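Apart from one protein chain that is not included, each protein chain of the complex appears where it belongs.
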Amino acid sequence: MKPDFDKILRPADTARIESAIRHGATRRELLGMLLAGGMGAAMAGTVLGSATKAYADTPKKGGSIRAAGYSSGTTDTLDPAKQSLSTDYVRCTSFYNGLTSLDDKLSPQMDLAESFDTKDSVTWTVKLRKGVTFHDGSTFGPDDVVYSLNRHKDPAVGSKAKSLADQIGEVKKSGDNEVTIVLTGPNADLPVILGTFHFLIVKAGTTDFTTANGTGAFKCKEFQPGVHSVAVRNENYWKGTGPYLDQVEFFAIADENARVNALLSGDVALIGSVNPRSTQLIKQAGSFDLLTTTAGNYTDLNMRLDTAPGSDPNFVEAIKLLLDREQIKTAIYRGYAEVANDQPVPPTNRFYNADLPQRPYDPDKAKSLLAKSSLAGTRIPVVASTAADQSIDMAVLLQQSAAQIGLDLDIQKVPADGYWSNYWLKAPICFGNINPRPTADILFSLLYTSNAPWNESHWKSERFDKILVEARKERDDAKRKEMYGELQKMAHEESGVAIPVFISNIDAHSSKLKGLKPMATGGMMGFAFSENVWLEG
Amino acid sequence: MTKHTDTIPETRRRMLGAGSLTISVVGAMCFCIILFWVVIALIGPWLAPYPIGKIVSMDVFTSPSRDYLLGTDYLGRDMMSRIILGARYTVGVSIAAAFIACTIGVALGMISAVLGGWFDTIVSRGIDALIAIPHLMFGLVIIAAIGSSLPVLVGTLAFLYFPGSFRIARALAVNINELDFVQVAKARGEGFFYTVREEILPNMIGPVLADFGLRFVFIVLLLSGLSFLGLGVQPPNADWGALVRENVSGLAYGAPAVIMPSLAIASLTISVNLAIDNLPRRLRDRLP
Partner (left out) sequence: MITRMILTRLGVAVLTLLIVSVVVFVATNMLPGDVAQIVLGQAATPEAVAGLRKAMHLDQPAVFRYIIWLGGMMTGNPGTSLVNDIPIVTLIGGRLHNTLLLAGVTAAFSVPIALALGITAAMWRNTLYDRLVSFATIAVVSVPEFMVATIAVLIFAVRLHWFPALSFANDVHSLGELLRVFAMPVISLSFVVSAQMIRMTRAALIDTLGQPFVEMATLKGAGRVRAVLTHALPNAIGPIVNAVALSLSYLLGGVIIVETIFNYPGIAKLMVDGVATRDMPLIQTCAMIFCLGYLALVTVADICAILANPRLRYK
């Protein structure tokens, strides 16, 4: 959005004109200024045209908004390590910074770090940014990084990123503005991992998270778990640009209808996660825009391979063929989804394997496979829950397809309450819901390796594990792409996880709210909208 | 009232008189509607034009058309089939649960009121403690402990609503218990159960039936809440309340998918309550 006429005008002129436009100078006054600067009249007119247009899209300072997410409760936290809901991500990204942050292609950009250096992907030297202060006025330094990273490894903290952090062997201060991180094994993706939400940097020694003391664009004025938070502009923010808004009040409205109505009535300026069925209503209302993000989260069908009926490969393949992905995309998601291919790496990822043939909807083939499996005629339970987004509707569609070939699926709807600890990973056939992860490595090591904590289908493949470790070490991207491509193929063919579609997240906002764009890290601009948006008019 | 119906004083007759003919008309209409839904509930599977879970149309929240008389739902399923097949849950489960809740509540309430003393205190305070347990938590505990099935659903609904019925019945019975004719009956040496059955119950049957009607409404509504948790009705089946809930995003579009099941609920609950209001007095008195 930066005006591109800097080349024509001297910086001083740009600043003067920009300031004049902001203060409401008329066109005649501006022309006068340009002409006085020695520019020809025709040229001045052109420049001015593009200038006013560009400045119309140029961030404006000031104003405050109310924004509503979709999940909130007493678990709401300002502790980056414990974040679990989108609401936490929104708050923490506005109060804290990470060493790196992830851009729209999931590549790491330097934030509190100035550089990451390594020779072997095991020992990393991280240079830190100078002159950054926390909200309480103290200076940011290596001790804060050491403290923030080590916290995750302490089980008593209850960090959500513990399994990721366990690969960090040691973090130590190695200079006034430098830390050294030694990993337990090589991982070329460290700068990406440290750009994820849970690794935001807190002040060394912080144990009380009733308020937030970070380096972020906003200061925490008020925070009540399950109620709301009020963030006010950090005047000393180390990034010169933002934030533009004076204040952001954030809370969650769990009911989707109520959320949309709150937007339409003008009570809030931005809402997260809109049902595709509400998009028409929002468009009709006129003064609202939609923000669609396909980040790679999915609801998947898990068939345990170590127990009946998933222990029969014919059955697993038959079920995968029975998923009518196009129908799921259109009927359930109203088109706001992308057909997936039973492997977790989304097309936005640079290691996505585009050559893998798409598994079709093929009831006939499923029927012949099923005939071999001796399962036809039995009633097979499928566990679904509102906890796994849209899984009940998916189960109903699958049940219909299965009925056509004589397979009787018994949908067991179970409470969302306690679903993840009681049914997921336990029931022979159930649904899961996976949030996007920044790297193929994280996806596979969390979900697919033999010892993965969330090995959804209890799939064990030594070859898979081996290739993954090699890919992690490999620093040649072409070779990595090949390796990850092979892993995707294996997951697609052998695992008991069926991934029908990648779900698009839809947010909606007042047209006056500018600066929003989709980010691969999640909805609401990777949950980090506060710092990047401004109010128009 | 058994002993007094024959001598209804002039005023009473005047109060009743004006509309005594229309009473039966309204009552009959209500009975017809209830009967209609009961029949639908029984023969639903043979009536529904489409399978309940089948997506029949690419368009969602459509208006009524020749193919889909009540439009389509949020996934494009036929709404008419879903309402017809949902009837058995809403009608069957709710009537059963309301009946059980009121029978237990009223019986306990009367016994407590007549016996009084420690029995009354223990039962009353015990039931107070029951009411204090949140419905949601109770539903979750039931699913965790017993699992989910239709009998469990009926039992849970009855259990959650009998305490209210008890309080009302007890309050009614306490008042009646003090009236002369009951005291006379007791003095006459009538047995405990005779007194309860012949003297107390007939004299409180009006409010008890009114309470039954209301409890029925509450149960119809709570049913959808519990099936949302996963207790009882399993997809693709859905009770009417659940149909309203799952299609509520069609409200802004005025979709029949959300309005029709609401109307179905209202027609049933209003009929039950107005039918109770319009029960012929004599029939009411002999009901027990």
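In this document, chain identifiers A and B correspond to the written order of the chains, with residue numbering beginning at 1 in each.
Here is the rule we use: contacts are C-beta pairs under 8 Å (C-beta built on N, C-alpha and C of every residue); 3 or more make two chains touch, one makes a residue touch a chain.
Because the structure is a prediction, the values reported are computed rather than measured.
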Statement: Among the options B:Ile52, B:Leu140 or B:Ile200, the absent chain makes contact with B:Leu140
- prompt: For the full complex, which residue in A:Val232, A:Ala262 or A:Leu290 touches the chain that was left out?
  reply: A:Ala262
- line: Listed in rising order, the chain A residues that touch the chain left out are 68, 73-77, 82, 84, 154-163, 210, 224-228, 251, 253-255, 257-258, 261-262, 264-268, 417-418, 420-422, 424, 453-454
- prompt: Which residues does chain B use to touch the chain missing from this display?
  reply: 1, 4, 8-12, 15-16, 18-20, 23, 26, 121, 125-126, 128-129, 131-138, 140-141, 144-145, 164, 167-168, 171-172, 174-175, 178-181, 203-204, 206-207, 209-211, 213-214, 217, 220-221, 224, 241, 244-245, 248, 251-252, 258, 262, 265-266, 269-270, 273-274, 277
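The definition used in the following text is that only the chains that are shown with their structure count from here on.
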Query: Which part of chain A faces chain B closely enough to touch in the complex?
result: 256-257, 260, 275, 277-278, 280-281, 327, 330-332, 334, 384-386, 392-393, 395-397, 399-400, 403, 410-415, 417-418
Query: Within the complex, which stretch of chain B touches chain A?
result: 51, 53-55, 58, 60-61, 74-76, 140, 143-144, 148, 228-231, 234-236, 248-253
